[in-house]
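Encoded as structure tokens, here's the structure I'll be asking about.
A single protein chain has been removed from this complex, and every other one stays in its place.
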Amino acid sequence: MSWNVYLSGEIHTDWREKIIAGAATLGLEMEFSSANTDHASSDSAGDHLGEENNSFWRDHKSAKLNAIRIKTLIQQADIAIIRFGDKYKQWNAAFDAGYCAANDIPYVTLHDESIIHPLKEVDASAMAWAQSPEQVVEILRYVSAGPKP
Amino acid sequence: MSWNVYLSGEIHTDWREKIIAGAATLGLEMEFSSANTDHASSDSAGDHLGEENNSFWRDHKSAKLNAIRIKTLIQQADIAIIRFGDKYKQWNAAFDAGYCAANDIPYVTLHDESIIHPLKEVDASAMAWAQSPEQVVEILRYVSAGPKP
Amino acid sequence: MSWNVYLSGEIHTDWREKIIAGAATLGLEMEFSSANTDHASSDSAGDHLGEENNSFWRDHKSAKLNAIRIKTLIQQADIAIIRFGDKYKQWNAAFDAGYCAANDIPYVTLHDESIIHPLKEVDASAMAWAQSPEQVVEILRYVSAGPKP
Amino acid sequence: MSWNVYLSGEIHTDWREKIIAGAATLGLEMEFSSANTDHASSDSAGDHLGEENNSFWRDHKSAKLNAIRIKTLIQQADIAIIRFGDKYKQWNAAFDAGYCAANDIPYVTLHDESIIHPLKEVDASAMAWAQSPEQVVEILRYVSAGPKP
Amino acid sequence: MSWNVYLSGEIHTDWREKIIAGAATLGLEMEFSSANTDHASSDSAGDHLGEENNSFWRDHKSAKLNAIRIKTLIQQADIAIIRFGDKYKQWNAAFDAGYCAANDIPYVTLHDESIIHPLKEVDASAMAWAQSPEQVVEILRYVSAGPKP
Amino acid sequence: MSWNVYLSGEIHTDWREKIIAGAATLGLEMEFSSANTDHASSDSAGDHLGEENNSFWRDHKSAKLNAIRIKTLIQQADIAIIRFGDKYKQWNAAFDAGYCAANDIPYVTLHDESIIHPLKEVDASAMAWAQSPEQVVEILRYVSAGPKP
Amino acid sequence: MSWNVYLSGEIHTDWREKIIAGAATLGLEMEFSSANTDHASSDSAGDHLGEENNSFWRDHKSAKLNAIRIKTLIQQADIAIIRFGDKYKQWNAAFDAGYCAANDIPYVTLHDESIIHPLKEVDASAMAWAQSPEQVVEILRYVSAGPKP
Partner (left out) sequence: MSWNVYLSGEIHTDWREKIIAGAATLGLEMEFSSANTDHASSDSAGDHLGEENNSFWRDHKSAKLNAIRIKTLIQQADIAIIRFGDKYKQWNAAFDAGYCAANDIPYVTLHDESIIHPLKEVDASAMAWAQSPEQVVEILRYVSAGPKP
């Protein structure tokens, strides 16, 4: 089987690229997906449906369009990697984790030791905690590889 | 019917008490529930199961015991109120929102205008956004009241 | 057992009252519920959350608050009665019928012979078609009564 | 992934063709499906199973055969577009919307500003409201496209 | 807990009464339910909704009203007893067995040795096969009783 | 899409072959499946697992092996055709109908007019009643064909 | 709310009694349930349905009757305690753990340190590992108690 891997969270470092490249190097049979990771285009996703004076509704329209993509891809994922950086609120990443937990989709968190405590509820439902993209790649290799020949 | 209302999120202000008191004043037939909101006792919930040198595992044990309570109560809730304050990461509140969304449990967010943007994904799946406990009480009154006599 | 009966649709005639009174006369053990049937208060349900210039968003906020009530009550219903009058679009009633069908909640339609054709898809998933509140009461009596003594 | 898009509703204008052509122009990887949109053949779908004197049962037989197709295709859809025109009852379109909502299939409505108010319950569960086929095509492009390269 | 027991099948002997009486004698905390077991009233259940010339549609209307009752009660049952006599087709009893199997509701069959072979598929999904109402009562006593004091 | 069609019931006439041939003639994109329709081999399916003195257990072992096949194929079916002949008990066919109903898999019955009454509960949950394989083929063609070009 | 607690596993020590007594002492609002813990009566549960020469079928009949009770009670449980002693195979306890995991029912294991390694898969899906009935009682108190007053 080919594994579907959803990559959720932080968009300011190249962790996605590192995981995808690492999996490619190992020849893992995997398909990766993500939300739109371009901040500006994500925020303006709904603008073509009509201008809004109220920033709440502008955000609302864009966030709902993004949600179509996100929920569809998460529901098709065999595993999700959820990344928390050291800046910003990143409530969408924690939301995705709760969504995965309730849908029985296993997820692995990727974050530094410094934020263990505020992430303890998110980690409590995770299948593993990784600190580097390399560790995530090794997890993906391990769970997708069959028994040793 | 009596409505089960789950109150998730911030523990540093008295928003829970205000909502519960407001509902009582109106005589609403509701049962409120929450996670353990005492910070210290929540963090040490698992300590009686044995000491841990590693803070990750100490947090892990406590968070899992808290999760038994939280998930059970959310699954029994007819509606959840999810509160975000202006401080701290509050990833557990966003996690609860995602968990509600996936379980088809309607939720209302309660937060200030200043954090609309980082909460846009959480608000996109919410049934309403309130800015005060009084508005939440009015929502609870409205949804639970039958047609006007 | 006591049956939960959800009454959906038209709000301009007294069909709800007739059904409830008929069931009471027969002493049926039933609890009836409905959306807010007061048109003006239903339309303004969300106004207390802040004014909207845009009528779409005003409607949106109120409709979502109404949806909390409607979906919760439908999911608890053992049976729904869905009424179509001869005026107005009544798309919410047809929406409720589709929602019941997908949730495997049996429903009975209540409408005149004149609108059989446009309602054929809604009737195709119904358990019965009634033309009068009296027929609905007889259906409720029949399905809730145990075997003849 | 290839997206399955279900097109529900009005059959008197060429909105389906415009969306399909627009998606083809952009090279979107999508499969579109619909109910039988030929009115006469849809109404007579069940006639070969035996004549009916009673128009209710004639409609019933045809509507149930149509329902086999409709429900199967909706359940396989990743997204539905639900179109309301300015004429006719179109209760089947609202029924499909309720069916999608209960099955957690995201849908986008396509209708004019003039019918916002009667559609408020249908729009309240939608992920977006579009006013033109071009906007729908842009939505489909956006949700199905991966992160910018 | 009180157990809900659904009694499905044959209506020409007093097996229901024997089970109910046996459970009462033992003081078991159980609530029994059934379809309408009065043959004539069951067949005419839908007649009050309008006369039918076609016997298929007369049966159809009555069977659908009966189905409201049957499916609701089966879904609430903790256990079903499904009885096959030595006469008649009794396809409704086998239908109920398949419905229970798919809903993960345990059922016990009650029938003579002479019809083991034609019932082998129905028995294959049953939790037990009983040959007398007395055996059924003993089963109900056993599964509902707590550990010996 | 290709449709999966499960053919359940009577094994003494060539109705399966007629439907499969009819679909092939029309070039329908369909995959047909069935239980093992060879009576002797079906009855002896479990014999290789060890001899049984007791005919109940011999039947039980074979029926459970057949059930692995039947339930797997029904769960993958988009539609089932359930055939009742004029002889034998055929409780397995009625069981399959109940199983389909509970799994929300649409089914069409195929039987003569003479057995309408005993099949009324099975027909009440069916999407159509056909009296000939030719009618079934027409149904399959209709539901699987897209809108007229 | 009152919590339903299912107690699974070892029957040779008084761990059940200790937990029940401990909860009573604290006045916890809980209802405890178990399989039949009387070994001889559990093994002979099906004997009244007819003698078996073959020990496999004797065990089979009794185990299925026990399963009616066990699965019904587990599905109603809010939490399960699963106890492994130092003797016997106890495969039924591990089976119950897998059944809880798949049904999203949180469970706590109760076992000595000496069997950590063979139980690692069972513990991996558990919410906590306890080594004494006293620890289990403290867990039950903690998860069922509301926020500190």
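Which chain is which? They are A, B, C, D, E, F and G, in the order written, and residues in each are numbered from 1.
Quick note on the criterion: contacts are C-beta pairs under 8 Å (C-beta built on N, C-alpha and C of every residue); 3 or more make two chains touch, one makes a residue touch a chain.
This structure is a prediction, so every number in the text was calculated from the model and none was measured.
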item: Visible contact partners (per top-of-document touch definition) of the missing chain; value: A, B, F, G
item: Where the missing chain touches chain F, by residue; value: 16, 31, 33-38, 41, 45-46, 48-50, 61, 64-65, 67-69, 71-72, 76
item: Positions on chain B contacted by the hidden chain, ascending; value: 52-54, 57
item: Positions on chain A contacted by the hidden chain, ascending; value: 1, 3, 78-79, 106, 127-131, 135, 138-139, 142-148
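Criterion: only the chains that are shown with their structure count from here on.
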item: Chain B-chain E separation of Cα centroids, rounded to whole Å; value: 44
item: Centre-to-centre distance between chain F and chain C (centres being mean Cα positions), rounded to whole Å; value: 37
item: Set of chain C residues in contact with two or more other chains; value: 64, 67, 129
item: Interchain pairs in contact, sorted by label; value: A-B, A-C, A-D, B-C, B-G, C-D, C-E, D-E, D-F, E-F, E-G, F-G
